[in-house]
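Missing here: one protein chain of the complex. Every other protein chain is in place.
So that you can tell them apart, the chains are marked A, B and C in the order they are listed, and the count of residues begins at 1 in each.
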Amino acid sequence: MFARLRNDFPILDTRIGESPLSYLDSGATSQKPQCVIDTFTEYYSQRNAAVHRGAHSLAVMATEAFEAGRDAVANLVGGAPEQVCWTKNATEALNIVALGIDRASRGLGGDEAARFALGPGDSIVVTEMEHHANLVPWQQLARSTGARLRWLPVTDSGELDLTDLGGIVDATTKVFAFTHVSNVLGTINPVETLVARAREVGALVVLDACQSVPHMPVDFPALDVDFAAFSAHKALGPTGLGVLWGRTELLDSLPPVLTGGSMITTVTMDEAEFMPAPQRFEAGTQPVAEVAAFATALGYLAEVGLDKVLDHERELVRVLLDGIAEIPGIRVLGSAENRIGAVAFDVAGVHAHDVGQYLDSQGVAVRVGHHCAQPLHRRFGVTASTRASTYLYNDVEDCRRFLTALAEVRPFFGVTDAEAAS
Amino acid sequence: MFARLRNDFPILDTRIGESPLSYLDSGATSQKPQCVIDTFTEYYSQRNAAVHRGAHSLAVMATEAFEAGRDAVANLVGGAPEQVCWTKNATEALNIVALGIDRASRGLGGDEAARFALGPGDSIVVTEMEHHANLVPWQQLARSTGARLRWLPVTDSGELDLTDLGGIVDATTKVFAFTHVSNVLGTINPVETLVARAREVGALVVLDACQSVPHMPVDFPALDVDFAAFSAHKALGPTGLGVLWGRTELLDSLPPVLTGGSMITTVTMDEAEFMPAPQRFEAGTQPVAEVAAFATALGYLAEVGLDKVLDHERELVRVLLDGIAEIPGIRVLGSAENRIGAVAFDVAGVHAHDVGQYLDSQGVAVRVGHHCAQPLHRRFGVTASTRASTYLYNDVEDCRRFLTALAEVRPFFGVTDAEAAS
Amino acid sequence: MTDQMQQLYQQVILDHSRARTGNAALLREAAAGAHGYSHQVNPTCGDEIELETELETGGGLSVRWTGDGCSISMASASVLAELAAESTAERMLEIEAKFHELMHSRGTMEADEEILGDAAAFTGVSKFPARIKCALLAWMAFKDALSQAQSSLEEK
Partner (left out) sequence: MTDQMQQLYQQVILDHSRARTGNAALLREAAAGAHGYSHQVNPTCGDEIELETELETGGGLSVRWTGDGCSISMASASVLAELAAESTAERMLEIEAKFHELMHSRGTMEADEEILGDAAAFTGVSKFPARIKCALLAWMAFKDALSQAQSSLEEK
């Protein structure tokens, strides 16, 4: 099946110079199947209109497409459609939670928001492997509320160090925000253990699901998280769309951050009343075409089956890891067994940027840099790494091309083993 | 020229039941020419990748498309590309300014943000004709900072009442936020006069340019505004994209609201440093395909010429206003001479929702409701109105079809003049 | 004019939207019996309704309302008030459930005129997704007000 499916992605026929394209950068953003691309054409040619605000036929069709998108997400990750709030990306989704708590901590949002209030003496816990999107908003929140920011460290094997979980997540902890899967290491974190500890101390759980939802079956209600965030563009969907998922009673009481049209009930010159979720978080004209395209993407993913996607990517990551082990001078960051198809590594004597440039000249697209995880890179003693990441359209041939090119990198830059060791 | 141009918009061939479509709802969102739709196909089939973060060829192409979009906007509205920050919609853009000022007022954002700080004793001025997007964020800011919110009233003719401009915008005024063009009345406001007063008292000027940029030539540096906001979807562009335009020195010192990846320089577990504008306002993966499509849209608009668009729409609005004047029982809201092609009205004895429904049955798509301007509707003694709004693809035939259908509305609902008058 | 429009705007609806049963000043605190009040807004179009219901000692009930909205929402309130005058609270909840089901049937359901009475005229609305909320607005207010009235009765 996976071999056939590759043909659904027109960009994979692109040639980079003389080489065919091996796209191993899906951790940054995924490519799109033809059906998703076609949804844009279809939407803008047949049913484009502003949603929720009109009686005319186009508006009705657009509204139906928009709301059907919520159903598609709820089908994928569990919960009811009203638990799905559209955002521009996962980053906005995480910020909505952090900034909503910030507002609640200032006494804004009424009595029902008081449950979110934070202050000096309270703590927020994250981990050392977070993407900046799930770190910087919490730093900002800690700074503005006076709460303390703490974090779970990462072991040499690239897993969360749970030795002091009970000490770090303690009675002062009001929010525990962590990633389901590391975008650098590929490690799948033990959500159950972390949630169990959060429940013991009564902390809110915020899950960064950016790297899990596209690559494996995920069920938020079963994981028992309070809020979760992910982006459409990493899951075969378009740019410009993300999801904030939450428990209804929490969403309905969290103060909205962005305010304006379509999220209010009554507005006078002096004040405004907000709608319940999901609308309260959807101020202004929404990414409607993007929602329609994402619904198509989720239909495609559902047809393939996310359990199969995970299996497929695990086969590929085996090929990658085994192949890399045979190339001298490559250090893979982390070695977790429970992982998705993302592999970050350091090439002795060659900077990641140069590694990426060489691989690109061979048609192999990988990511280089800190992958928005500077603290994690610092933990591993580097400022940058090269990351190969897979998706359902990759095959063993992509991995082989990558491995062949990678073996040529150090010779090309004239790095000898002796030099690199120094 | 305008007759031919209609063929570029595939959706205009849609039939609503047995009727051809007359789309008179561009004030809510515009339709898209084929070239804009094709840009999605082209982008996702040939150069989709995450921008600004990779050395590989696709990433380079995507980054170029993304940055070229800024050039296209700067060409249209003036200023340098770095003055163009991408947002999800105009609403987000206006919120970034209001929430950035909120942060500055709490002492966040360092010394350079102090210039934005507001407190009790200060005032924020808006107008009674604002869209909720340019009203509610300022209400929220007033509430959280203790500043006072004031507003310029609207006259019976649907223009700003400037009688007491000097008293309302006074020495306490720190922010003066107003719309360039009313989305309900179509009135073009005297920006020069308003800006001149703001300059006298040293207030920041925030311009809601949602209804001006798509319909007429606009030059922000010439208008001498500090910040401006508009949405792509109203200007032939895609959903999911807006613009915050600002003076460089202001953008660089305004504290960012959404934080995360791609907007930072250095991140440790404890703190983060932010990049200058535009990146500081662009946290997370951006709507890259949307930017590419918007650049195409702006190219299309530039080719037509926005001066010609304004002339064309003014011809159509004449036809609309003259025609409506002949139909008994219709009251048009506002009567400004200096206007774009938007006409809102009240039908005696028939609720706007029913008016819209009847027009839709005749293939005429209009907007009904409060158009996100409840206070303005209250000012005119109604809770809802029907609005017909034009764009470059409309023709006199659309106006005729609308007028014919509108004349049938009261008879259909069996409203006699005597009854309506009661 | 299309068939669908005729189905949507049945004569019954047009009549009720003009001669509105129960459309009267609210009593509020002045109400004698067990009493409930609800204010509902349809943020999409600005339709608004304030509705109060009073439970009578014999099990009957009465509904008064004021509102501003489209013909569908006003007619629906009027029909509701008319039905309330002839029914018990229990019966009204039964009608409400049927009406709710009918509205969400996308035009695939036959209206049960025995139960629904004049409310059966709203069958055509179910084919217009944007208008369903209009038809349901008064009923939402009624359910809310009734449950308040019932709990105030229990307290007594």
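Keep in mind that, in the parts below, a residue touches a chain if its C-beta (ideal position, glycine included) is under 8 Å from a C-beta of that chain, and two chains touch if they have at least 3 such contacts.
Owing to the predicted nature of the structure, the values given are computational and were not obtained by experimental measurement.
Considering the complete complex, the chain that is not shown touches A, B. Of the candidate positions B:Val36, B:Ala59 or B:Val154, contact with the unshown chain belongs to B:Ala59.
When the missing chain is restored to the complex, the residue among A:Asp208, A:Asp226 or A:Asp354 that touches it is A:Asp354.
Of the listed residues A:Lys32, A:His377 or A:Arg401, the one in contact with the hidden chain in the full complex is A:His377. One chain of the complex is left out; on subunit A, the residues touching it are 17-18, 350-354, 357-358, 361, 368-370, 374, 377, 383-384, 412-414, 419. Take subunit B: the residues that touch the chain left off the picture are 52-55, 59-60, 63-64, 262, 264-266, 275, 279.
We adopt the following convention: only the chains that are shown with their structure count from here on.
Viewed as a network of touching protein chains, the structure reduces to a complete graph with every chain in contact with every other. Farthest from subunit C in terms of Cα centroid separation is A. If each chain is reduced to the centroid of its CA atoms, subunit A and subunit C end up 45 Å from each other. Distance from the subunit A centre to the subunit B centre is 31 Å, each centre being the mean of its Cα atoms.
Touching of two or more other chains is recorded for residues 44-45, 128, 131 of subunit C.
Across the assembly, subunit A contributes residues 53-55, 59, 262, 264, 266 that each touch 2 or more other chains.
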